[in-house]
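One protein chain omitted, others in place.
As written, the chain order gives the labels A and B, with residue 1 at the start of each chain.
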Amino acid sequence: MSAGARVRTVALLAVAAVALAGCGGDDGGDGGGGGGGGGAAPALEGRGPITFATGKDTSGNMQKLVDEWNADHPDEKVTITELPESADDQRNQMIQNAQVESDAYTVLNLDVIWTAEFAANRWIVELPQEEFELDQFLEPAVETGMYRDRMYAMPVYSDGGLLYYRQDLLEKAGVEPPETWADMLAACEAVQKLPEGKNMGCYSGQFDKYEGLTVNFSEAVQSAGGHVVDESGKPTVDSQEAKDGLNFLVDAHKNGQIPQAAITYKEEESRRAFQDGQLVFLRNWPYVYALAGATDGSSKVAGKFGVAPLPGKDGPGVSTLGGHNFAISSFAPNKATALDFIKFFASEEAQRSNLLATSQAPTRQALYEEQELVDQFPYLPTLLASIENAEPRPRVVRYGDVTAAIQEAAYGAITGETTTDDALATLQTELEELTAE
Amino acid sequence: MSRTGTPRGRRWLLQLGIVIIVVYCLAPFYWMVVSAFRRPNEQGENSWLPSTWSLENFEAVFGPDVGFGRSLLNSLVVAGTTTVLTLIVGTFAAYTLARLNFRFKNAAAGIIIATSMFPGISLIVPLLKLFTEIGWINTYQAMVLPSLSFALPLAVWTLATFFRQMPKELEEAAMVDGLTRGQAFRRVILPLAAPGMFTTAIITFIAAWNEFIIALSMVNDEKMQTATVAISRFTGITGFDSPFGTKMAAGVIVTVPLVIVVLIFQRRIIAGLTAGGVK
Partner (left out) sequence: MTAPTLPPAVGGNATSSPQRHGRLAAALLSPTFIVLALIILYPLISALRESMYRREDGLDESGFVVEGDRFVGIDNYTEMFTGDAAGRFWNAFFNTTFFTVVGVGIATVIGIAMALVMHHALRGRGFVRASILVPWAVPTAMSAILWQWIFQADGIANEILNTQILWTTEGFQAKLAVLIADTWKTAPFVGLLVLAGLQVIPNDVYEAAKVDGATGWRQFWRITLPLVRPALLVAVLFRVMDVLRIFDLPYVLIGSRKESVETLSMLAFEEANQVRYGPAAAYATVLFLYVAIIAYTFVKLLGADLIGEARVRSKETKRRKEAVPA
């Protein structure tokens, strides 16, 4: 670049800066966007190359699928744009790009809890429901892609909580895998009487102050028969069921059945505790199955554990739904290509190859019943039961505030800062404010 | 306390000091290295050496689809350019503040430092808007220029401090001898200030090398991403299992060459610069 050109560029930049600062006031709203309003979903138009913004997938299977797509669609090539590992960072990148109406991302890989926020802000466009065979998919998963009865995101990966238990110890102590909390605690006592169970903790989930705590709190409430929000979206955490649920966690923590250290546990910490033989029971996602079962000597519990549905107060518990949905950015061109690409990723073949490569839970029901797959992933039937029975987390626009409030309340109660009643009363008030529209 | 003054006591104390400092600085880093050599599924171990040595983490860093080599190169370009620009631009400004007389000097010094006071995370969205507008997304300058904004104030202030410590008489004598101000600066001040300049360069380079949030936001093309961004994209297979070992391996790869290069340069550059000096 010549000196003259550089000066000109700099001058231009300065002008641009001033101009932007000056006119910032008027363009607060996003002019373009996803054409809200009533009626059927607006047609998605335009074909050509697109990008796919997603967290990295180390199995390489995502790239393999994309390569397959690209081979078949030379004029509509897809480029993967990798986002950071942390879910918060992924969301931030997507929102930042939406704020500046950038067309950098076409297809977005969204966590199930972001749908409402992205839809309500018109950052993603409505999808034509009739073009997907939605009846083939797990209903709770499909629900996570809906906002106000319209579909904004297509479920591609699902997830549900499982109870991992030490089969060897339970057998030795002569107890069955538990269906209720009381059974579980009794089973622990039996195991802890065994010589090898003496110093073991009973149960853990994820109780650090982060999204996992919201998941575990909601599961406790649901498994006691309550709901965080009811069907009409109204918060109901001041119910007796919610109190029972939270009290289970609070008491178990106080009595040492949930180890002290569990308030620092995220998924990985709790998995390590389990696979080091420190826990009899662990609530976690399906991904633990392969790692805890590794036979290379890294896991002390390989071949010694089983999975069961989550326990509840008076019967089987209710899991919280996890997973990822694909959506289309409002600001990117070639939306028709994007739609086809999502259909491709949701197809049975793609989902099967994903399950085989990554063991991530599919959203198509049929795959859970395929004998070959069940042979390879013996937890699939249990997982299917977990997901079919699962409840989504509150689908609200200000989900970030909602989950923060839930974590505040649950963390305070579990660590003994507040009583269960106070925590839930405060939470109820806050949730009412946040969900009022 | 007078014992510390004796040569022997002093030497002993120094040796002890050296050991303490080295242990203090390297112990956590040692943990990083050891963790990098553990097998991924054994990250939780607390043994002093990995029970099974493994290169799996390092292999993962340089896996074919990661493009980590390319990211390292990008980091080098961004941090290198930032450092060179910062030193050139900053030296002018620092010399001016240290040696010249003019009105608004306080204000100038104050404004320069004030620009580095704004919380960096609040600059992102406006900058992203600006760079999107002028088509700078996925360019080196979109990373270099913002890096200058935090590197420059620090460089200007430190360099000015070092310049001011140079005896003014030397420079004036040189000017009396018929050198211009520029020549006097180059031949007298610069060599003397070499240790200070070099330290400033190291600090700038490392700060730019470690920059994350701007590089993350301004670039979405994998070919342009820097090493810190690439590391943030390392994931486990499922998204729950953060690959701690791989990140540590990458951390080691990013840190060690940096330190070695700095040491080599340090000898060369300081030797070269001070050769012409009076010291």
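As a working rule, a residue touches a chain if its C-beta (ideal position, glycine included) is under 8 Å from a C-beta of that chain, and two chains touch if they have at least 3 such contacts.
These figures come from a predicted structure and were not determined experimentally.
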Absent-chain contact - pick from B:Leu148, B:Leu190 or B:Val219: B:Leu148
Contact residue for the chain not shown (choose from A:Ser59, A:Thr79, A:Asn121 or A:Asn389): A:Asn121
Among A:Asp159, A:Asp208, A:Asp244 or A:Glu391, residue touching the chain not depicted: A:Asp208
Residues of chain A in contact with the chain not shown: 10, 13-14, 17-18, 20-21, 24-25, 28-30, 36-38, 88, 92, 95, 117, 119-122, 147-148, 208-210, 260-261, 263-265, 269, 272-273, 276, 397-398, 400-401, 404, 407-408, 415, 417, 437
Missing-partner contacts on chain B, residue numbers: 1-2, 4-5, 10, 14, 17-18, 21-22, 24-26, 28-29, 31-32, 35, 43-44, 46, 89-90, 92-93, 95-98, 100-103, 105-106, 108-123, 125-127, 129-130, 145-146, 148-149, 152-154, 156-158, 160-162, 164-169, 172, 192-193, 195-196, 198-200, 202-203, 206, 209-210, 212, 227-228, 231-232, 244, 247-248, 250-251, 254-255, 258-260, 262-263, 266, 279
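One rule holds in what follows: only the chains that are shown with their structure count from here on.
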Chain A contact footprint on chain B (complex, rising order): 39, 41-44, 52, 60, 65, 124-125, 128-130, 132-134, 137, 216-217, 220-222, 229, 232-243
Residue numbers on chain A that touch chain B, as the complex places them: 12-13, 16-17, 20, 51, 53, 55-60, 63, 81-87, 89, 93, 96-97, 99-100, 102, 104-105, 267-268, 271-272, 276, 285, 287, 291, 294, 296-299, 358-360
